[in-house]
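First the structure, then my questions, so here it is.
A single protein chain has been omitted; all remaining protein chains appear in their positions.
And now, subunit A:
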Amino acid sequence: MDTALQHRSVTEPTAAPAPWGRVRRSRHLADRALKIICTLFTILGAFVLGWILLMLLIEGIGGLSPAVFTETTPGPGSQGGGIANAIVGSLILTFLGIVVATPVGVLAGTYLAEYGKTSKLAEVIRFVNDILLAAPSILIGLFVYMLMVQPMGGYSGWAGGVALAIIAVPVIVRTTEDMLRLVPGSLREAGAALGAPMSTVIIKISWKAARAGMVTGVLLATARIAGETAPLLFTALNNNFWFNPNLMGGVANLPVMIYQFALSPYENWRELAWAGALIITMSILALSVVARLLLRKDKVR
């Protein structure tokens, strides 16, 4: 570098400083290239992802009408109709999944953070949980098919709910554990010093202190399972009618409805698929935003 600097000062002693200052040109170029490429990549990413959302808005709003929310899915090739049964079915399945997953996930997270800590078993379960968190959801669908659909002799909303619960549990376990670990140990010690048993300390102190974070975890899990399609294909399936109140047989739901209708040759079905896609994406984004706001308000983090 020194020689380069001297060299330049010899050749152009009175010229104005080069735009790259006192830095050797190749270094300056590499630096500029990195900055420009990174900025371009970010813009490209934002552009593509913004394009997807824009397409969704345009196509989805075109398909929206009051009938969408009140009528059931139409038969092949017919006109009109809505997706009311799919919306209600999706709500029920997601609710089922979360109701099953929340106690299991919270308790398992509590075990990892409060009881197991660094024990071998806790380490193994933490590891397994991370694997499940990223496991392909279609495999979970296959598993529940073997576990519930085959023995029960047919597709059912219950199987769909269980499949969604299996996807939600790892999310809840992870956030619960992370949030409980942020609770200062002195709080627990204060409770223990008053003679409270371990369970009381956990319920009255740890859970209370980590409440907002745990609710966030449940909301994020809800957002995650609300749009899952693959596991529902083999468990809840779909149908074009109001489902049985006992949830046996196919239960209409938004993701599978979107999948079937979007790939169909009927214009009417495709429009309904777009409307459903808009509804589901907006609900999920709203859930994620609420979850994030909750977390930011909470001072634990």
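Following the convention adopted for this analysis, contacts are C-beta pairs under 8 Å (C-beta built on N, C-alpha and C of every residue); 3 or more make two chains touch, one makes a residue touch a chain; residues count from 1.
We take it that contacts and distances are computed from a predicted model.
Trainee: Pick from "Aspartate carbamoyltransferase", "Cytochrome bc1 complex Rieske iron-sulfur subunit", "Potassium-transporting ATPase potassium-binding subunit" or "Phosphate transport system permease protein" the UniProt protein name of the chain that isn't shown here.
Mentor: "Phosphate transport system permease protein"
Trainee: Return the single residue from A:Val68, A:Ile140, A:Ala210 or A:Ala275 that touches the missing chain.
Mentor: A:Ile140
Trainee: Specify the residue from the set A:Pro66, A:Gly153, A:Gly195 or A:Pro265 that touches the hidden chain.
Mentor: A:Gly195
Trainee: Spell out the interface residues on subunit A facing the chain that's missing from view.
Mentor: Looking at subunit A, the ones touching the missing chain are residues 23, 27-28, 30-31, 33-35, 37-42, 44-46, 48-49, 51-53, 55-56, 59, 103-108, 110-112, 114-116, 121-122, 124-125, 127-132, 134-140, 142-143, 145-147, 166, 169-170, 173, 185, 188-189, 192, 195, 197-200, 202-203, 223-224, 226-230, 233-234, 237, 255, 258-259, 262-263, 273-274, 277, 280-281, 284-285, 288-289, 292.
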